[in-house]
Each structure stands twice: as C-alpha cells, then as structure tokens.
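Left out: one protein chain. Kept in place: all the others.
Which chain is which? They are A and B, in the order written, and residues in each are numbered from 1.
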Amino acid sequence: MKRKLFAMLGIAMVVVAAAFAAALTGSSDAATHHAAKSVTINLYASGDVNVQSLWQDHLIPGFEKANPGIKVNLIFSEHGTNDTATLARIGAAVKQRKWPGIDLVDGGLVTTLATDGLNQPVTKASAPNIKLLDQTLLTSVKGAAIPYRGSSVVLAYDSTNVANPPKTLSALLAWIKAHPGKFTYNTPASGGSGYSFAETVVDSLLPQSVITQMDQGYPQQLESQWKQGFDLLHSLNSSVYQGVYPTGNQAVLDLLAKGQIWMAPVWSDQSLTALKNGQLPKTIKLTQISNPSFTGGAAYLGVPKTAKNKADVYKFVNYVLSPAAQTQIINIMSGFPALPLKYLPKAIQNQFADVSANTLRPTYSQKTQSDFKAAWQQQVP
Amino acid sequence: MSAVESEGVVLGGLGEAELPVAAAARGPRTSMRSVGMRMLGGLFVVCLLVFMIGPIVWLGLRAFSGLWQFPQLLPKQWTVAGWRTVFKDPNLSHSMKLSFEFAPVVTLASAAICLPAAYAFSRFRFPGRRVLLISLFATNAFPKIGLYIAMAGVFYSLNLMGTFLGVVIVQLIGTVVFMTWIPTAAFSAIPRSLEEAARDVGAGPLRVFFRVTFPLAAPAILVAMILSFLAAFDEAQGTFLVGVPNYITMPTEMYTLVLNYPEQVAAVFAMLLAVPSVVLMSLARKHVMGGKLAEGFQIR
Partner (left out) sequence: MVLPPVGVIAVFIGFPVGAAIAYTLGKTGGPNSVMSLLAQHEHVAKHGVTTAPYREMLSNPSVREDLWSTVWVTIVTVVVVVLVSWGIALYLRLNDTWLARTVSGLSVVPLFIPVVIASYSIAIFWGPDGFLRSVAYHLGYHGFPSLGFTLTCVVLAEIWVNIPFGVLMMSSGLNSVPNALIEAGRDSGASMPRVVRSILLPMNVIPTVIVATFTGIYVLGSFTVPYLTGPTQPNLLGPTMSNFFTAFSQPQQAEVLAMIVFVLALALGTAYVWANIRASKRAGATS
C-alpha cells in the first residue's frame, strides 16, 4: 500500500515537473515570438455567443490577413460574468499605470469605463473612419468609446400559435394579460432584451423630455418618475411564464425554442442568427412594435488608458469601422451597422430600405441604466 | 484521544484488532417487520439514486438529443450535432490543458509551504497557535467577489498580474485550509514516542521525518492533496481576475459555455467538463472514503 502511494506521488511529481517545464518554455517561446516582429493585441469581448463568433471567425481573420505582423488574441466571456473582474483589473492597472493585460474591450462594461475616465479617447486622427459616424452616439460617452455595431430588440413570436402579433405596446400588454404564462422577459440585470422591454414599458409613461435627459445624462432626481412604469410591470408578474424572470438572453431564446412560451423580446441579431442555425424553429417570426418601439443599442469598443500598442489598436478599430467589416457585421451577425447607410454598398442600402427610422431608439446612459436595473429589482418581482 | 485509540486509528481502526468472539446468536425476527423495513430501505435507496444520479443522467441524455419536448421521457430525435459544435471550439482544449497544468503545480506548491507549517502547528506549542489556525480558516469565509478589486490592487503592486505565479497564488489561497488543517491533525495523531525512538537510534531529524512521520501521515496528506487539487481545479473567478490574457482555465470557460449556448450544446460541454473530475476521483476514491477526514478538521 505504501509503495503504491509513493508511486502515485512520484508520478504526480513527474507530471507536474513536466507541466511546469512546458509552461515555462511555452511562455518563453511566446516571448521570442513577440520579439520577432509580431504584435499581439488582446481583445476582451463580453456578450452572447454570436458576438464571439463574429470576432473569432470573421473580423479578426479579416484584419490579420490585411495586416500581417499583427495578431489579435480574443478573450471571450459570457455576458457579464467576468465583467467585475475585468473592471477591477483595468481600474487597478490604470491607477498604478500598469498594463491591464487587455488592449481593447467590447461589451457592456465599455460605457462604464468611458464615463469613469478609464478609457483613452480615440481621436479622429488615429482612426479616420470615426469621422463618418453619427456623432450623437459619441456624446454620452465623451468620445472615449466607439460604437461599432447596433442591434435592436424586436418581438419574437410563435407563428403557429399567434396568428396576429400585437403591433403596439398597449396591444402587447393586453396580449400578455390575455395569455398568462405564454410570455416572459429576462431580468434587466442579466440581459439587454429584457432590459429593453422593461425600459420601453416605463418610457411609455414618461414625457419625451425626461427620456432624452436620461439618455444623455444622469438625472437622479427624475428617477422617482419611474414608479408608474414599475407598477405596470409589477402587474404583469402573474402573467409571466412560471412567475420567474430568466437569467440572460439565451435562456429566453431556449424557452421559445422549446415551445414553453409563445412571445418574448429578443435581440434582432441574436435571433436572426439562431434562426439561420436552426436553433430556433422556423415557426418563430420577428416583428417590431411601435408607440414606443423597443430600444436598440450600440455596442461600443473601448481602449484602456494603459493599453499597449495603441497605434495598432487604433488600426484595428478603424478596420472594424470600414465598409467591408461593417458589411460583414450585417451579413453574418444580422446586426445594424454603426456606419451610416450611405457609406455602405448599394445592396446593403436596399436591404435596410424599409426598416423604419426609429428601430434604433436610444437607451439610457450607463449610470441611469444601473439605477434602473436596481430599481427594477426592488420594485417589480 | 488516548494514545491507544490514536494508534488504533492510524493502523486502520481498532476493528481490526478485535478478538475473534463469535457474535451472539440472535433469534429470528418477525418476518413481516423485516420485510417492511427492507421495502422502506429499498424505497429510500431508489429515491436517493434518483435524487443523486438523476440530474446527471438527464443531462447526459440531453447531450444527444435533437428534438425533445415536454412531456416525453426520451428525446424524439437523437443526434450528435451538439458534439460537433463543441469540438469545433478551439478554446476548449487549450483551457483544459491549462487547468491540468495549474492544478498539480498549485497542489504541490501548497504542500511545500503548508506541510512544514502543519508540522509546526502540530508539534510546537507556541502562543497564538490556535488563533492562527482559526484565522486561516476564517479568512476564507469572506465572499471572494467582495475582494477582487482590492486583490487586483495588491497583485498589480507586486507585479503578479497575468503571470503564471500570480495564478498559482490565487488558486493556492483556496487550498491552504485543506493543506494545513488535515496534515496538522495527521501529524498530531502520530505518537511522539515513535519519533523519539527513531532519534534514539541515531537518525537525523530529516530522516526521522521522511522514514517515520511522513509515511504514517501519508494517507491523510493524500486526502488533503486531492481536495486541494479539486479546489484549485474548480477555481474560476479569481483565476480569471489574475490570469487574463494568457491563462484562462476551464472553469472560467464553463460559465460561458453552459449559459451561452442552446441547451443541447450546453449539455455536451457539461458532460465533457465533468470527465476530468470523475476520472481523478475514481482513482483516489478508496483513500478519500478511508476515514481520515474527520480527524482532519478537529482542533487540538
């Protein structure tokens, strides 16, 4: 018995020593590789899996092919789970003027980084394509975050069970009450589709002036006006599937796919991709409501103040904003381009010809969003 | 525990030393009662089986399912499409490799720094001994999520962020309790008389340790190492905090994989990710079940 024990320990130690040696030589190999002319940009992206695929399979290979000598290393993380750790990392690094290990960030945390002054504002000189963007998208983030794509939240419904989907918000609310257990939305804290639904319901009871202030600034004193909207949402609790609000956008899509619910707010790009892949049955269709429509959102890229190889990072940002990359975003991810339509190929312009102007209704500024999510948690479930 | 009892424990239970007395004959029980008891016991076992193994089996089925809707008990369509999606993922094998690189290193490093301390805790009666032992345990009770930002600051000022050593330290922190408490108890259970006897015949202190003390404490130390390995293996958030960009291990991927993909694919990932732990533990099951665990957590 003792001999077996020692043998096991001995083997374990050999394995460890080998692994250690491998790890050390591995990292030194990487070091020499860096010394030989190639630059690595570390991109941290947080979101749903279609975002991962967009970067990994399309944007990064395209950029690397056009720029030999620059490699992009993608670090992907599920919507929000590692955002706190990444924020902590970047915050601590910028404060101590050290490299945070990340040179470019894509995800919900970028707007927080921007408003808290942890991002390097990207000038039009370093990434010329920024000039072409709709400049109002840059005001709430003080130019320290660059929108690179958009997505809108739409209403998905099961066409076999829902012959005539509601076209306005009030019709939708009436439908939900008339069909208890057939609708749900995820918690605003865990996913943008549920957040959009909640904000849209609350916005429907607010004057436009208040909404605009909340989109562009942080008017804490006006937040008490959300109460009416939250009471309305609270009244939906008994009509929502199982009385529970799922965690995350994907969970809601799963419920739709399994036929447990008949209608839900979903991200347009995520659901279009899922329909293409067969993960959502073809009987699920998408529509938009009006009065008001669901909010959309721009996804932002940010460059931490102490990132490395900033010139190459700006090149990458510029590439992502180029018409070629933007076309890819539309075709592969079914997303909205950040670049105005007039700079894109004719075919794309025709595609978007009958998309109504208010499909990308803006959403609240970052800090207001945080307060909204907190208030939802206290007042609705 | 008295010296006799502790020796008995070390040798594997006094049960092995009992005298060969025949068990007193018992009369036949009422058959109804025993049948009833057996059925109840059987029912309990079945319930336990369903409760413990059911979820895993259910998940396993889902990994192969195509179309499966309530209330069918089995999928209507079977497919391996989920598996194909998974194996196309390039990150999976890389992070699995990393997990297997870190966990053994962490376990051995933890053993290297904690075993001497455990020996000291057990043999030397210095003031504050109990307080230190307890504080090692108490600091683990603070929810880690509340510590990340401050920890990031500490790691940055020591230039440990993003380094191999930094990740080792983060994972090591979670193993310290196992590697100090259990070996301390194991060392305490070895009678000093044995060590003194060895020393009397001329063996030096290191020789005494490796030939007398360590072999007797080895089973318990092995248990501690296995628990530490698993703790290091499963460490997710702290590893991500420190390990970006080069050292992303498996558990960190796990949240992403399980929550981000449709259920079938998530089920496949889940099965794959459970395999390493299962293999490991089936190898070491005998020792873990052996019985050294309870003494490991007693403070003396």
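Basically, contacts are C-beta pairs under 8 Å (C-beta built on N, C-alpha and C of every residue); 3 or more make two chains touch, one makes a residue touch a chain.
Quantities reported herein were computed from a predicted structural model and do not represent experimental measurements.
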item	value
Option touching the unshown chain, where A:Ala92, A:Ile130, A:Ala144 or A:Ile289 are the choices	A:Ala92
Touching residues (missing chain, whole complex) on chain A	80, 83-84, 87-88, 91-92, 95, 112, 116-118, 187-190, 242, 244-247, 258, 260, 367, 370-371, 373-374, 377-378, 381
Residue numbers in chain B that touch the chain omitted from display	1-3, 5, 8-9, 13-15, 18-19, 21, 23-24, 41, 44-45, 48-56, 58-59, 62, 68-73, 113-114, 116-117, 119-121, 126, 130, 132, 134-143, 145-147, 149-155, 169-170, 172-173, 176, 179-180, 188, 230, 234, 236, 251, 254-255, 258, 263, 266, 270, 273-274, 277-278, 280-282, 285, 288-295, 297-300
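As a convention for this text, only the chains that are shown with their structure count from here on.
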item	value
Where chain A and chain B are represented by their mean Cα positions, the distance between them in whole Å	37
Contact footprint of chain A on chain B as seen in their complex	69-70, 90-91, 100-101, 104-105, 107-108, 145, 148-149, 151-153, 155-157, 159, 161-162, 164, 215, 218-219, 222, 237, 240-241, 244-246, 248, 252, 255-256, 259-263
Chain B-facing residues of chain A, complex	2, 5, 8-9, 12-13, 15-16, 19-20, 22-24, 27, 30, 42, 44, 48-49, 52, 56, 73, 75-79, 81-82, 84-86, 88-89, 91-93, 95-96, 98, 100-102, 247-248, 250-251, 253-254, 257-260, 274, 279
